[in-house]
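Every protein chain but one is kept in place in this view of the complex.
On to subunit A.
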């Protein structure tokens, strides 16, 4: 008779700290002693072992991932980005465990359309820090950005050129940008609310900017003190000026699902705002569920509307985890063909609306999911965790 009569949980198992667990499951931890399948990267050690069936499992399960891995993973980010001609994961070619064609169809359907490569736009240094009550020294911000860049992140939102009266935390925007301006391989967009902010950003050496409109009239008035249409006029001037200087502009749309004042926001409204930003010259539009209430059901409706007026490769998603829905929302966005995801290191940037509620989705959790799906990000999760 068993002495342990109950599933007792893992406190009875050989003690493995989470760091050990992580190493066990990370690509860097791949030992060559067995089929140490690496959960995180989805890579496999090249050494096979006696257990052929297991190895077949790896091959069979991740056949589609092997297709995706035709393009090199490491090295020059710019070159890699341009090589993604075939954007999407190949359909499952075979699966030795699945003879059932119906099942194969289902899984093909789930995977088909998911991009092979996802660009993460890291917003921790700006969106994450801006509401911190205690002042973060400039040197710490600079080091944070440098560390984020060294993890492989190709876009790191660095700061915002706004009135220090409103966002004292980012009063050192100029110093931050000046310290980083020789970082050539990484894009470091900065938020600018108006022409004045653009001029300050350009003077400091910024090479990319971001502007911020809303799909909710109430939120627009409260947040930037003007109507949506007024904000468009303002931003057209900013985009025109930026374009003349060859400065790329990223457009944000907030409240794409709901607004704390208005409630539900129509997908058609979101599509209208996204289209305006795109038509005026934004190279990328980030759709933000500002209060985090979206679920896959509402996200899909919203994306469907926006994708009918803006090409999907120009769209990014920016979900908040306030209701724990950010990862499933990201997942359906990927299934819709979205290939750019905003996230924040360590989930920095709580929801100022509800004490203790979470805000931005954590980059680590996003990367973990993407790598588990075999999607490439160029991001080193181990370094990311250390940065967090």
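Throughout what follows, a contact is a pair of C-beta atoms (placed from the backbone, for glycine too) under 8 Å apart; a residue touches a chain by one contact, two chains touch by 3 or more; residues count from 1.
Here is the rule we go by: contacts and distances are computed from a predicted model.
S.K.: Match the chain absent from this complex view to the correct UniProt protein name in "Proteasome subunit beta", "hydroxymethylglutaryl-CoA lyase", "Septin" or "Golgin subfamily A member 7B isoform X2".
M.R.: Going by UniProt, the chain not displayed is called "hydroxymethylglutaryl-CoA lyase".
S.K.: With respect to the chain omitted from the figure, which of A:228, A:249, A:293 or A:348 is a touching residue?
M.R.: The one listed residue touching the chain not shown is A:293.
S.K.: Just to verify: which one of A:240, A:283 or A:308 makes contact with the chain not shown?
M.R.: A:308
S.K.: Using the document's definition of touch, tell me which of A:115, A:267 or A:388 contacts the absent chain.
M.R.: Checking each option in A:115, A:267 or A:388, the one touching the absent chain turns out to be A:267.
S.K.: Identify the residues of subunit A touching the omitted chain, counting contacts across the whole complex.
M.R.: Output for subunit A: 1-14, 16-18, 21, 24-25, 34-37, 39, 42, 53-54, 57-58, 60-62, 65, 95, 97-100, 103-104, 106-107, 109-113, 130-131, 160, 162-163, 166-167, 170, 191, 193-194, 196-197, 212, 219, 222-226, 234, 252, 254, 258, 260-264, 266-268, 271, 290-298, 300-301, 303-305, 307-308, 321-325, 327-328, 330-332, 335-337, 351-358, 362, 365, 368-369, 371-374.
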